[in-house]
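Of the protein chains in this complex, one is absent; all others appear in place.
== subunit A ==
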Amino acid sequence: MFRKLSIVAFVAALVAAPLPVLAQGKKDSVVMAMALEPPGLDPTNAAAAAIAEVTLYNIYETLTKINEDGSVSPLLAESWTASPDLKTYTFKLRKGVKFHNGEPFNSAAVKFSFERNAAPTSTNKDKSLYQAFEKVEAPDADTVVITVKYGEPNLPFLLGQAGGSIVEPKSAATNVTQPVGTGPYQLGAWAKGSSITLTKWADYRNASAVKLSKVTIRFISDPAAQTAALLSGDVDAFPRVSAQRTIAQFKADPRFTVLVGGSRAKTIVAINHRKKPLDDVRVRRAILAAIDRKAMIDGAVDGFGTPIGSFYVPGALGYVETTGINPYDPEKAKKLLTEAGITTPLELSLKLPPPSYARQGGEIAAAQLAKVGIVAKIENVEWAQWLSQVFAGNGPHNFDLTIVSHVEPFDLVKITEPDYYLGYNNEKFNALYKQIVSTPDEAARAKLLGDAQRMLATDAVSAYLYQPQLITITSKKLKGVWKDVPQYENDFSTWHWE
């Protein structure tokens, strides 16, 4: 009897106990969640996208800012001009800006940041960009002149990425755990494995425009847990949530806003040109003809993707439609294989990294390839294995096929790198790329970019599948959250409660 009573009392206590302060209802703070925890908070020394998602434009600022639509606007630089050959850029810096630790922001800090990114010991993900700077000059406190070894039309965009975060010389070494920047937020607390709290910096130059005084970022990787966290009201916003399967539920629920936006990512079946018979363009075309993009999009990402025909996405300068160059046609695929003198079944390895787009997409690709006589042997690998065995420039490039999503915007340059994992190494393409970056006129450049896309599609460099669409779910009353994400970041200065 006593035991029964105590159970009743216990349940009653649960019901009566004050609820933990729920996320909703507070007007100046927000609880956001993301799948992965960042490894440290210095975006200039590691590449993980999670670092940028927390820090970019929040803790650190860059000279330029990349907007929701991919356009570039001034941030720490007030304006800039480029020389006609696109090799020399002059940036005029914003005056009166300070770092969190009180040090002034000036051309010396910019010069320091960029030279640090290019140093031999630098681990910046865009190290090659900063090493391509011939010199960074600071003629006066508010002016920075950058001379690039080649013409770089996208420099203002590239400097708006997390790798270009401006750091303060004295505190740079400890940014991993104690970040110091010029942004509207400072690190409040970091409960490792659980959450990061950012607090508004009272001395920010435009503090009154920043509405949220506290942002808590939780890390929830399991898709079911992500859905539950939103439904229970534990989190107010979940950018890039894995809710493809539960989206109907959120759309029907009046408590939520569902945003589906484009990315600059490209999901592809990468083909290793270094392996025979994949160096034969006919075999690669056969692989493309065997794969039905529509089925891949439906099966691997529940329909959240836009088909692409090359290493370039709709919305970027000079985009052309190339999905028709090697369309889905299993009969043609068989013919191409016969033409190339391939005796079927042709066995190829298909290495799949952990994300579900790759694992599920791999099953579908294998089934489709089987229909034309190509036996794809699926091998599931971890990211660490994938990076070292498949991708690493100095690695063995040990794969025939793999599925991966490249999230970097404007990364055509990678294809020209001799040790890139695809092994395309086409002199004609490299020459075309050089011509693109040395063409200052935008219309002329767009035309050349179209040629580049057609060349990649015609040469069947990879089986280009789709541009993934990203889902963001927020509480209905939370406004200012971006729908489109040209790069992975969250600009909390625009977020506010209605």
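Quick note on the criterion: contacts are C-beta pairs under 8 Å (C-beta built on N, C-alpha and C of every residue); 3 or more make two chains touch, one makes a residue touch a chain; residues count from 1.
Just so it is clear, contacts and distances are computed from a predicted model.
Its record in UniProt calls the unshown chain "ABC transporter permease", which is the match among "Glutathione-dependent formaldehyde dehydrogenase", "ABC transporter permease", "ATPase AAA" or "Molybdopterin synthase catalytic subunit". Remark: the omitted chain is touched by one listed residue; of A:28, A:137, A:382 or A:442 this is A:382.
Only one residue in the set A:97, A:145 or A:176 touches the chain that does not appear here, and it is A:176.
Contact with the omitted chain, checked across A:168, A:236 or A:408, is made by A:408. Contact residues of subunit A toward the unshown chain are 14-15, 17, 19-20, 37, 39-40, 46-49, 120-125, 127-128, 176-177, 191-195, 218-222, 224-225, 228-229, 231-234, 354, 382-389, 391-394, 404, 406, 408, 411, 414, 419.
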